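The following block contains the structure, expressed as structure tokens.
All protein chains but one are shown in place.
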Amino acid sequence: MIPQSHFLILGAVLFATGLYGALTRRTAIGILMSIELILNAANINLITFNKFLGGPDSLGQVFALFVMAIAAASAVIGLVLVIAVYRNMKTIFTENMNIMKW
Amino acid sequence: MVKYAHLIPLFPFAAFAVNILFGRRLKKASALVSIGASVAALAIAVMAYIGNACGGEGSYTIGRWISFNGFSLDFGVTIDPLSCMMLLVVTVVGTLIQIYSIGYMHDDKRYSRFFAYMSLFMGSMLGLLLSDNFVMLYIFWEGVGLCSYLLISFWFERPAAAKAGMKAFITTRIGDTGLLIGILMLFFTAKTLYFKDLAGLGINDATLTVIALLIFCGAAGKSAQFPLHVWLPDAMEGPTPVSALIHAATMVAAGVYLVARTYGLFLSQHTSLTWVAYIGAITALMAATIATCNNDIKRILAYSTISQLGLMMLALGVGGYEGGTFHLMTHAFFKALLFLCAGSVIHAVHTQDIFKMGGLLGKMKATGWTLIIGGLAISGVPPFSGFWSKDEILSEILKGGHPVLFGVAALTSLLTAFYMFRLIFIVLFGKPRSELHAHESPAVMTVPLVILAAFAIFAGFFRPVKFEFLTMGVSIAISLTGIGAAYAFYILNNKLLPASLRSRFAFLYKLVSNKYYVDEIYDALVIRPCMRFADIASGFDSKVVDGAVNLTAYLSVIAGKVQSWFDLYIVDGIVNMTANVTWLCSAILRRFQTGFVQNYILIAFFGLAIMILIKLIGGR
Amino acid sequence: MPFPLLSSIIFLPLLAGLLILFIPKGRTGMIKGAATAATGITLLFAIFMVMGFDYNNTLMQFAEKFSWIPQVNINYHLGVDGISIGLVFLTALLGFLACIGSFGIKERQKEYYFLYLLLNTGMLGTFLSLDLFLFYVFWELVLVPMYFLIGIWGGPRREYAAIKFFIYTLAGSVFMLLSILALYFTSQPHTFNMLELAAAGSTFAKSFQIMVFVGFYLGFAIKVPVFPFHTWLPDAHVEAPTPISVLLAGVLLKMGGYGFFRISYPILKDAAIYFALPFAILGLINIVYGAFVAMAQTDFKKMVAYSSVSHMGFVMLGLASMTVTGFNGALMQMFNHGIITGGMFLLVGVLYDRAHTRDLDKFGGLGAKMPVYAGVLVVFTLASLGLPGLSGFVSEFMSLMGGFTAFRLITTISVLGMVITAGYFLYMIQRVLLGPLNTAWSGIADINKRELFTLVPLMIVVVAIGVYPLIILNYQSPAITELVRHIGGLLL
Amino acid sequence: MSAAESIRYFLPELILAGSAILVLIAGLFTGKRAVLGAFCLAAILLSIFCMPHSYEAAGPLFSNMLLNDTFSEFFKEISLLVIGLVILISIGYKGFSDEDAGEYYFLLLAAAVAMMVAASSNNLMMIYISLEAISLISYMLTAFLKRDRFSSEAALKYFLFGALATGVMLYGISFIYGIFGTTDLSVISGMLGTAGANSLAAAVALLLVFAGLSFKCALVPFHMWVPDAYQGAPTPITAFLSAGPKAIGFAILVRVFLKNFFPLFTGWADIAQAVAIITMTAGNIIAINQEDIKRMLGYSSIAQAGYILIGFVVGTSLGIQAVMYYLIAYVLMNIGAFGCVILVSNSIKSDHIGEYTGLAKREPILAFMLTIFLLSLAGIPPLAGFFGKFLVFASAIQSKYYMLAVAGIVNSVLAVYYYMKVIKFMYMGEPRMVAREHKPLSVKLALIIALAGVLILGLFPVPFLRWIGNSLL
Partner (left out) sequence: MNGLIRQLSDIVNNYGLPQDFVVQASFYVLAGLACAFAFGVVAMRNIFHCAVSLALCLFCVAGVYLFLNAEFLAIAQVIIYVGAIVTLFLFAIMLTANIKDRSIRQANRQVLVSACVTAAILSFFIYIITGNAWKTPAPGAAVLAGPGLDDIGRALMSAYALPFEFISLILLAALVGAIVIGKVKK
């Protein structure tokens, strides 16, 4: 039997990886991908807990489902924004997006 | 009759109000307003005097001035021989001098304002004399000081006059603060501010001494006692009638009056009295010596005033209340006379340097003879008034058993006689030293002279004359010596006198070589040491004492500058610094907002990590 | 319900100000008229108030009290007693005279008079409100118009001076707000009512009192101003237009002193006693230091400004003394200083309007060209340097008498400070009026009717109080006695 | 209460959602922003009208997804007020092209629905979803100036930052789910005694949720997006961002922490205290030298959030009242200020503070209004902002949080400087001559409402205080 914590650690690792990516990727798209990883980490947690709570309740899974939907929505918006920026500034590198500072 | 005494000051005040408001329209009439007021005051003063003389001893209350719970202060008037006498003197002299001023100021462009100030002064002075408590006295005390300031710098276009006025006010003010502190101390130790309670205060001597000395500070400032006397000679920048009234007869006497008024305070312990005596002595001698070598007619008189006041203080200091106050009165008359004569002379010759004058007796009979009378009076030649008072002072000193002080007094009166007659001889006798078109002054000026001369002669008999033949002889001898010496210098070798004293020495040597031995002896034995001492004294006065005053003024200005610098750069600097520092922080902190989104995220999560860490360490 | 006299005194100017907002820009005559009328009627009301005031009754008179924000027990509570009545009258009087004095202002008059009237409302409200919250509101309300009045119509460095004044005073008053809140939550039942707090004052712990007192102190001391919080004052005074400096020196400084009288001392008596010595020392520093700094000034206005620093020192000294004499002196000194310094600033303004400079060294001999001006200036100067017979002396003397009971040495030194005062004032007179006429001003005109009209009433007050101080003492001394009895100071 | 029965108490939201769709459709036919805006306003008024009736039965809705209580009602009304004002001022905003008007208003109304749901949601899952909804809509609105680099860059930064923040929050919520076995707040608050509740995990999970919310409220260190987003976004949207999400954020903070997690929360109030102090200090200090007024107001709104957080940290009923009162005042004065900024930029085509010089001479009334709003933000009596600060500090003093109070006081003095800087420029300078633009009626209306609100709230706060008192948790 696989212990609960191992699933959670998998989630934590994904979370950390996503965070690292979000902090270090140069392209906006890269950051978006990393964010997807973070959302997945959360999802893993939810589903894990749902199982190990051992009840009839399906909250965890439903929540995870909703998260997926929202992730999809936010991915759409994020990518549209990336495209808009690319359209106006011809770049996807975040360090070039600093016309507003200080 | 006494009950109207409180009206006395009101007339002059009214005159002041009228003149200051309507002076423009009144023009010459303003003089009459002031004089009328003075005459009215005089009348009531006479009534008061008589009433008092006939045993109507009455101090009474006018009204409440200030009161809050527990503390209340009523203003009232004191009627006793001293105040009555002074009232008479002030009103008489004041009236005469104002009449005199009609002539003296006739073509001045601020004619009416002059008389306004004069009346203001009269009012304040009379109020001062009448006041029965310290606060009231202090109010009028400052009032007369103000008037002296206004009148000294009356011709304010002359920078010297402006400066002199300021100097006078400040110097006296220094004394006045002493007086104020004294008053405060008195109130909080003795819980009274009335003169009548001063006799038997149940306070220990030490405190009492301090209070007395503080009050004496005020007196010294007003009546130009060493070391606060420096303002008086400069005060001569004012119009001569002013010098006569304020800086000879009345205001400067206020100091002596104050000491006399609070005499009970001094009598109850002797330290302060001794101080008074010695200060008086120093002043008297120093001023007299200076006077002997000065060439400015008014300054000579000013120094003589100082020395005479010193004499009065000395008298009071040795317990000679009678003599002091008596001399106060007589001095008022003859010194006023002398000043007015000087004024008349200056009016005639438009100079104040005695060595530009000479032989005026022929041209100006009235002025000349009255001047001589005044001179005799101040030199203490019987039967002139000065003789009686001075003689009384001397005898009191002797009785008090102060040989040293007696010597000083004697020397002073010798010198007095000398410089007075030096002045008289140079101005009135001999030939004119420069072409002057001198002419007698108009009657409006000479009549007061004559009247004052009369007072100068007979004022001595206001009080019963008492004879101590020893001192009388001594004093007569002294005065005659002085006069004789002066005669010897300035009449005998009159033809040989050059314009200026200094250059005369060389000339004397030439005379010696021309076998005029007498002059040599004179010169060797008397004049040169005398002159040198005088030189040293006046040098001391002008450099050290006066210098000290100026130095303090200068230093305080410097201090002011330093502190304003401090204010600007330190106190304010701190304020501005905080502002700048904030601005700097802002300039630095905003740099975190790099515009690079992943920096934002990094910062955010860094903060988050720290928070979690805190939780992990802090637990729960 | 009786006629709300105090409310009408406070809000009449505000109403007039709002009215002015609807007068077209061009009609300057109308605007001036409205403003003058408003301030004049306010003065009339103030006079009615003084007439109807029974000065043997130490309770609050003409009191008005309505619930304003019941949730936090805030009331609209006005009242006047012997302590505030003099200052209210002073404010109304100066408000009226300064309004006439500001006819000289030519640009943006509409805004000017609106703000001016708003300022008046704030000042009057501060002196009349008995609810700490209301008091604070009015207190802050004063700052805003003052900021604009200095910043728009001021001198060359006006913007710096204005913002400095604003932030400086605000910084002080916010700490006052904290203290107010602390009082509110400590009192049982929670209240902002000054009178109830004063009654409950003895129940507060001493340490708490000290803490709160310091908070209030920051607020008031900056207004007074007490060394070293005085540096906003020279800037503000110098840059402000004449009528505003008049109010600034005449009224705003008094708000600080009034605060001590109305709030700090009655409510926090233990702390007040605890801080007596520091107060005395600060008073001394103000007197001497201010005098020295004033002596070094070459700018006429700056000199007068620093002279106020010096004079307000007497208020501190009198307060420190904890005696009836000292308190009377301090309160009276506030009134007199308001009148005298107001007059001084008006006079400076008169000269500045003609010469367009305030550099004392540039004048000289003006006494010959403008005799009337010279006379008036001399009177105010003498009053200011404490010449007996004029108002300044009475209050300073009383403050010193009070101070002397408690602090001999300090008071003695302060007296010496008066010599310096005489020094710099006479030095000013000499530089401006005396000496040979500076030919640059040969064409200068003497003071005119309007300016004289603004000055004569002040002169009358100065002389009247100087000659017969009871006319003001009668009003204040019963209340002061009550206050001292309440604090437990010396009934001397 | 099950879904079917809940519907009738969900009427206001439904009305708005429906009218959102209608506007979207209407947008295909007409591009007139005034018309569409008027329609939206009508919808909003209608839903406000329906609101009281929907409170006949206050209580859990949709099987306790939402909790219908006065507290949520209060914040729903605030949200509607915000949206209404934003719609008014965006009618007069020149930046938009009419082509997308329908979508624009659709998004605004959707945001309104999301905010109302968020205000009343009683379930962490619901909270997450509704907050995400608000965020997503905000991102899109921020990017609404399609051809403007500032707008799109701001939107992308905002998005990236926000997505991460909400991700973290989601992660935290998942932990809470693991600890309590549910995300239903009212169930959770019954289980606080259990061992798990007091575990470290619970604390950290709460911290993560707090992080997500402090992104919404723009609290340090999750404030970094604010200046850029505010500067780049179209001004009406800036007004919306500064008011709407922040209000909702605080509502949820109060609901989650002070209502349900209070026993756990007390443990780490010190962190929140530090956050409050740092937030206001940083906001004020950086705001001091900003040249762009929108950016400056951004920093100032960070500082304001710090003040509001004081009331939250104190956590007493007075503290919560202070938060709620301050939020009304804040919404009014901030939107008012941005409205003025819109009018100014319409005429001088610039948001640079230096360009405001002499505005008072050219546009006296506008300058006067902006002055009032700024003074209110600075907390000068007798304006709304002052009374808000007063309540906040009062709550701090009452609960002996002296350090917080002093910090707040000092900050409010600091803040005065930069507000006054703008006023100085407006009143103490010579105007650059520019033709006076006519001002759209709608914006005037919005400004008048805001001004009246600011004055009334300051002078006669009694009814509002009563309202808040009734709306307490």
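By written order: A, B, C and D. Residues from 1 in each chain.
Here is the rule we use: contacts are C-beta pairs under 8 Å (C-beta built on N, C-alpha and C of every residue); 3 or more make two chains touch, one makes a residue touch a chain.
A quick note: this is a predicted structure, and the numbers were derived from the prediction, not measured.
Partner chains of the missing chain, restricted to those shown and counted over the full complex, are A, B, D. Residue D:181 is the one among D:12, D:37, D:167 or D:181 that touches the chain missing from this view. The residue touching the chain not shown here, chosen from D:83, D:119 or D:136, is D:136. For subunit D, the residues touching the absent chain in the complete assembly are 2-3, 6, 17, 24, 61-63, 65-66, 99-100, 103, 106-107, 110, 113-114, 117, 125-126, 129-130, 132-133, 136-137, 139-140, 143-144, 146-147, 152, 175, 178-181, 195-196, 199-202, 204.
Counting the whole complex, the residues of subunit A in touch with the unshown chain are 1-2, 4-10, 12-21, 23-27, 29-30, 32-34, 36-37, 40, 43-44, 47-59, 61-62, 64-66, 68-77, 79-84, 86-87, 92, 94-95. Against the chain not shown here, subunit B presents residues 598-599, 602, 605-606, 608-609, 612-613, 616.
Rule of thumb we're sticking to: only the chains that are shown with their structure count from here on.
Chain geometry summary: the mean Cα position of subunit A and that of subunit D are 26 Å apart. Chain geometry summary: the mean Cα position of subunit C and that of subunit D are 44 Å apart. Shared contact sites, meaning residues of subunit A that touch two or more other chains, fall at 19, 22, 31, 94, 97, 99-101. With touch defined as above, residues shared between interfaces to two or more other chains in subunit D number as follows: 156-157, 160, 164, 168, 227-228, 417.
Remark: subunit A residues 8, 11, 15, 18-19, 22, 28, 31-32, 35, 38-39, 41-42, 45-46, 48-49, 53, 55, 57, 59-60, 63, 66-67, 70, 73-74, 77-78, 80-82, 84-85, 87-89, 94, 97, 99-101 touch subunit D in the complex. Subunit B contributes residues 590-591, 593-598, 601-602, 605 to its touches with subunit A in the complex. On the side of subunit D, the complex with subunit C involves touching residues 360, 375, 380-382, 386, 390, 393-394, 397-398, 405-406, 409-410, 412-413, 416-417, 420, 424, 427-428, 461-462, 465-466, 469.
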